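Here the complex is missing one protein chain, while the rest keep their positions.
Per-chain residue numbering starts at 1, and chain names A, B and C are given in the order in which the chains are listed.
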Amino acid sequence: MKDYQQFRQQTRDWLEAHCPPSQRQPVIEAEQIWAGRDQYFHNNEARQYFEAMRDRGWTAPDWPAEYGGGGLDETECKILNQEMARLNCRPPLYDMGIWMLGPALLAYGNEQQKRQHLPRIIRGEVRWAQGYSEPAAGSDLASLKTKAEDCGDHFLVNGTKIWTTKADCADWIFCLVRTDPDAAKQAGISFLLIDMHSEGVSTAPIKLISGASSFCQTFFDNVKVPKEQLVGELNQGWAVAKELLKHERKLMSSMSAMVENEQESIAELAKKHTAVDAAGRLTDGSLRRDITRHLMNQGAQDLLNERLYHQARAGAVDPRLGMTIKHIGTAELQRKDELLLEILGNRGLSWENPSTSENEHTIVKNWAYDKAHTIAGGTSEIQLNIIAKRALGLPG
Amino acid sequence: MKDYQQFRQQTRDWLEAHCPPSQRQPVIEAEQIWAGRDQYFHNNEARQYFEAMRDRGWTAPDWPAEYGGGGLDETECKILNQEMARLNCRPPLYDMGIWMLGPALLAYGNEQQKRQHLPRIIRGEVRWAQGYSEPAAGSDLASLKTKAEDCGDHFLVNGTKIWTTKADCADWIFCLVRTDPDAAKQAGISFLLIDMHSEGVSTAPIKLISGASSFCQTFFDNVKVPKEQLVGELNQGWAVAKELLKHERKLMSSMSAMVENEQESIAELAKKHTAVDAAGRLTDGSLRRDITRHLMNQGAQDLLNERLYHQARAGAVDPRLGMTIKHIGTAELQRKDELLLEILGNRGLSWENPSTSENEHTIVKNWAYDKAHTIAGGTSEIQLNIIAKRALGLPG
Amino acid sequence: MILNEEQTMLRDTLRDFLAEQAPPSALRSWRDRAGVASFDVELWQQLAELGTAALALPEQHGGLGFGYLGLGAAMEALGRNLTLTPTLGSSVLAAELINRAGSDQQRSAMLPAIAAGEVFAVAVNEGSHYQPNMLATSYRDGVLDGAKTMVLNADLAAQWLVVAQRDDQQVVALVAADSPGIECTTEQLMDGSCVSTVHFNRVAVTELLGEGDSRAAIAAALDIASVAVAAEQLGGAEALLEQTVAFLSEREQFGVKIGTFQALQHRCAQLFCELELAKSALAGALFQLDNGADDIAQLASQAKALANDIYLKMSNEATQLHGGMGVTDEMDIGLYLKRSRVTNQLFGDSRYHCDRFATLGGY
Partner (left out) sequence: MILNEEQTMLRDTLRDFLAEQAPPSALRSWRDRAGVASFDVELWQQLAELGTAALALPEQHGGLGFGYLGLGAAMEALGRNLTLTPTLGSSVLAAELINRAGSDQQRSAMLPAIAAGEVFAVAVNEGSHYQPNMLATSYRDGVLDGAKTMVLNADLAAQWLVVAQRDDQQVVALVAADSPGIECTTEQLMDGSCVSTVHFNRVAVTELLGEGDSRAAIAAALDIASVAVAAEQLGGAEALLEQTVAFLSEREQFGVKIGTFQALQHRCAQLFCELELAKSALAGALFQLDNGADDIAQLASQAKALANDIYLKMSNEATQLHGGMGVTDEMDIGLYLKRSRVTNQLFGDSRYHCDRFATLGGY
């Protein structure tokens, strides 16, 4: 049996030695270390930290060592995570390849594909993008229209993908494409890896209601993709996609947790911007109640997560609870945004004016940006459908 | 051309002479003059007024004189209504026969049926009940199951009808029954008149969440109904029913207008039961806002009706507006009931206790009773379906 | 925050027993029977034998050590079946008051009696709820004067605990139910339960609980009572959701199950989300109590406010979604509808608890 106690001590010592002070603070967006051709480090410590972790395979600690991964078992991974959390170590690498493609390749890729792609993902040399959504498909992912025609030794790809995050910086993209136009929707879909530097690939940034965004639309115009880049069986891409979608939902929630900054509390903001009585109470009783109702919902939401955590620890998870999380969380976030905007009054009507503060700009930008949260990663309507049918067992 | 001016003057004089003082006040439920075998008059003036109106045919002013009706044309009817309104004359007779069956018989009945039933309706000798709804049918009226088998000279009726108002006092009932069990839903329905004194007819009162009610369930157990009591063609009863349903919806709204009493205003009630500051403002700012939001909605609702009135006067009615009335009105009424109950606090938890007042009892009873308003006469869900499809033109 | 094995067994036993012995239909008969009483003494004896009266009490005083999560599970079972018992008024409120305000000797004397099913009534509300700043009921020279509203189980209790003002302190006075000068009016509420209004006119006090100011103990006991009501409410709300889903899954209209209509599905799904939020708020408060937390004031107000709101909303929606049948007295829906309004007022409605939460939050 392995000596996990020793592993923990070694890991702790190694992290103490190799994770520099600047990498032991909560990460802000501008300092994230992304993979790819234009890899950027905000300072030298970031580079050193990344390279040390990479060389140990700890950018992908649970992947097999033969592809450059850490080769850790489940317990070791957990220990590594705990020790990193103890020191507040930042994640050493951000990439769709690490989060999503890698696990899928390990499950569905052939040996050649693993050898070609996994080591480069682990070493952060390639930045991956995800090509699932299409402008006309929306929630009905399987109605995608980007098609890949069989041309002997390659596929000819035509179509467009939307919501591809940072596609303009990506080196490769994994895509769902239609390879059998006659098959019933999900049956004719395949999973392809496409080099973004291929001829006929182009990208355009998407402007959101909150302003410039990291989303792009990606266009494929007669793009030749070698047959070796098909993952899994032809027309069986839906299985791979479903695997990935699980990771995406997990990612969406962890991402939104990562981005959230500790802001001035809503009650403090209201006390600053609206009238207060001698006892320090908000004069506007209706605003005070709306804030309270939001704080109570938010408190209950945290407790819902805690319940899930306790259930998981006891090995008795009620799967119906998990189905409620996204809808509850995103709806409450939007209610909070609306309240914050309302509290700012006139000051909540612009986002980059000199007369308003940085904090006010953030509130307004978030208000607009968060409108996407009830749509992306499964709309609230889809969530409610799922709850009705799968949690409550309603018919149809 | 008729001399309407003269008709108006004569009508006015006649009403002045024949409508006694006690019949010139807003009517309360206990003083309504209903038709039927046990006709009740709360005082002698009521009887005199009823008999005078009856003998002039003005219990049914627009029905043909040959059946005992008033024989008035449209303009004369309007004048009569205006003059009655001017003096605050009460309606001389309450009966489903007057409101609903009569118009249907005039349109669909044969000569023998008109002669048999219309004069007795006009004279208030017979009280009619309506037998449409069934326990299992709900909003899907056409799925009714009460069946009438063809037995040569009569039908044999078996089944049950629900929500028959005062069926225990009724002499006759008009019913939708299934005469062709194999036909598609609406195709196999016929319209029958049934003598409540027939063998096999029984009634049971329905207790509501607000307590005893005037609703009954009516049971038909091998009831023989002569074929002459079929109105319209066999299996064509749906056409008659649709005609009647129009009258029912109109009736529902006029009934609820009739019943409404002038109560203490909600703001006054709140000032009496909750804390008030030195300036006379409600201390609870959130309650104050909820009351305001209700009063604004109520004000807007009155103005919506006024808009419809002006549109009608200008001959340019937007039919979409009318579709919103029932849903808006019933939802707001329930919100108001909830607010009133909440304002009463502990005092709003019982309905007949000596420690609480008559006014408080009324509020609590209304709160419970009004739950039916979003269900009866077309549920809110059906209203929203109608608005979505017919007002907005959404597909499906 | 989740039930352990014993708590789960307790809940299941109680659910089965109540569904058998005291389901909603029993409340309907109770309500319609002549005479007014706040609970069925025989049924309470049986429930007390099952341990219902002793769940969260300290084990050294006859308690069963099921903890507050266990108590919550029992209250949920009572709420699900609309069973009227003195659990809330006596085993929770009175017991917590005695445990927190009483002396060791008082605890030893009274808690085992409560655990065995003896009923104590607590008179604490004036107007709509407890008034922490100043009470109109006074304790002076050994006697009580004043009046209390919404007293639970006053009709059947042998002993009373009366919260009263003594100068700038608040005390809890023990009074025999048959003392001269007590005038008690018991009335049935819309849901079939009973509460009493009590006037005290120079009523002799047996003893006071503990010494000095009991304000903190009173607030803590009321917090626990609020959480217990919340548990009862959520038991009722959950039963309503289950019944509504079952009805929608069975009832056909226009040739299909009405449960297939998406608008109704979304409403049910939304109700489920809000119910689970409220259950989480409740679990959080119970869990803190089991962890020995001293002050759960904000958690208690959060749990009660969320439970109030979802029970009101659930009962309205259940009535509507049951169509015509929902407004008849024949269905149980109406019984829940009325119970939801009564429990809404017990120990504070949502406006009260939101105001309190905000004040505690310093805004």
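Just so we're on the same page, a contact is a pair of C-beta atoms (placed from the backbone, for glycine too) under 8 Å apart; a residue touches a chain by one contact, two chains touch by 3 or more.
Please read these numbers as outputs of a predicted model, since none were measured by experiment.
The missing chain, though absent from the display, is touched by one residue of C:Met9, C:Ala116, C:Ala136 or C:Ala263; that residue is C:Ala263. Within the full complex, the residue among B:Ala104, B:Ile291 or B:Leu349 touching the omitted chain is B:Ile291. Summary of contacts with the chain left out: across B:Ala52, B:Cys77 or B:Leu304, the touching residue is B:Leu304. Between the chain not shown and the residues A:Ala65, A:Ala107 or A:Ile209, the one that touches is A:Ile209. Of the residues in chain A, those that touch the hidden partner chain are 133, 135, 137-140, 143, 162-163, 206-211, 284, 286-287, 334, 338, 341-342, 345-346, 348-351, 353-355, 364, 368, 371-372, 374-376, 379-381, 384. Chain C residues in contact with the hidden partner, per the touch definition given at the top, are 261-266. Contact residues of chain B toward the unshown chain are 267-268, 270-271, 280-282, 288-289, 291-293, 295-297, 299-301, 303-304, 306-307, 310-311, 314, 316, 320-321, 324, 327-328, 381, 383-385, 387-389, 391-396.
Definition applied: only the chains that are shown with their structure count from here on.
If you average the Cα atoms of chain A and of chain B, the two centres end up 58 Å apart.
Averaging C-alpha coordinates per chain places the centre of chain B 42 Å away from that of chain C.
Centre-to-centre separation of chain A and chain C, using mean CA positions: 44 Å. Residue numbers of chain B whose C-beta contacts span two or more other chains: 284, 286-287.
Annotation for chain C: residues 264, 351, 354-355 touch two or more other chains.
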